[in-house]
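Structure, as C-alpha cells:
Here the complex is missing one protein chain, while the rest keep their positions.
Here is subunit A:
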Amino acid sequence: MLEVRNLRKEFGDFVAVDDVTFSLPQRGSLAIVGESGSGKTTTARMIAGLETASGGHILVEGEERGPGHKRQRQRQRLRSGERRARGRQIQMVFQDPYSSLDRRQRVGAAVAEAVALHQRLPADRLRARVAELLDMVGLDDRQAAALPKALSGGQRQRAAIARALAAEPQILILDEAVAALDVSIQAQILRLLADIRARTGTALLFITHDLGAVRHISDDMLVMQAGKIVEHGPVATVLADPQHPYTRRLIASVPKPGWIPRRRMDPAAAARLP
C-alpha cells in the first residue's frame, strides 16, 4: 500500500537519507531501526509530507505524494481538501509526549478538532465519536476534560494516538513514540497499538532505536545506518540471523534480546540479572 522508492534527503552537502526503498503492505507492520542520527525521523517526516524529499518516490496505493507529485514539482501549495485527503492516508505520532499536544487545549477538544476536520458531524455524534476514540486508547472522561499538563507521558501519547486515529488513516507512523516512556508504560502502549492494528487494519510504521520493542509490534524490519538501509527482512529472521555487522552490533548492545517488561517479574529472569 505504501511504497517508498529511492528516497533521498540532503541538508546542504550532508546526505541524511540515501536511496531508501521499502514497501508496507495493507494491515502490515514494519519497523525501522537504527541508532540516533541514522535518518529515521527524516524518512518518516518525508513520508508524512512534513519535509520535502530531495529525490525519490512516495506512493500510497500507487498514487504519488512525494517529490514526483505534480504540485510539489511545480512548487505549489496543496489545497486544504487535498491536505485532508492526505491526512486520511498517513498520520504520525511524535516522540516527545510533552509537546505533542497544544498545552492550552483540553484532550477531548484536541481529538474533537481532529474529528471535525475530517467528518462533518452534528454535535452529539461528534461527542460520541470522540468518546469512542478516547475509549479505544483507554482514556476516560476525566482525562478528556484535562489539560495535557495534568496527564502522564503515557496518557499524552494515548491522546496523540487517538487524535491521529480521528483521521482514520491507512498508515500510522510512530516516531520513537514510546521511547520517552517508562518500560511498563511502553509495553501498554505497544499492546494498544497491536490491538488498534487488529481492530482497524491501520498499517504501522514503527520507528525505534530499541530492538526489544520491535519483536512485539512488527512483522518486518529494516535497519538504517547513516541514511542507508543495511538490512531488511522479517523481524524473527533478522534478529535470529543478522547479516550486516551493524545489525549484529545493535543486537549485541541490547542486554537481553527479546525482553518484555513482564519478564522482570519472572524470578528466573530476575535471577539471571547481574
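Assume a contact is a pair of C-beta atoms (placed from the backbone, for glycine too) under 8 Å apart; a residue touches a chain by one contact, two chains touch by 3 or more; residues count from 1.
FYI, contacts and distances are computed from a predicted model.
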Omitted chain, identified by the protein name its UniProt record gives, among "Oxidoreductase", "dihydrouracil dehydrogenase (NAD(+))", "Sarcosine oxidase subunit delta" or "ABC transporter permease": "ABC transporter permease"
Which residue of A:117, A:131, A:146 or A:251 touches the chain not shown here: A:117
Residue, one of A:29, A:100 or A:143, that touches the chain absent here: A:100
Candidate in contact with the missing chain, chosen from A:31, A:167, A:190 or A:235: A:167
Selected from A:86, A:106, A:129 or A:158 as touching the chain missing from the view: A:86
Touching residues (missing chain, whole complex) on subunit A: 45, 48-50, 80, 83-87, 90-92, 94-96, 98-105, 113-114, 117-118, 149, 152-153, 160, 163-164, 166-167
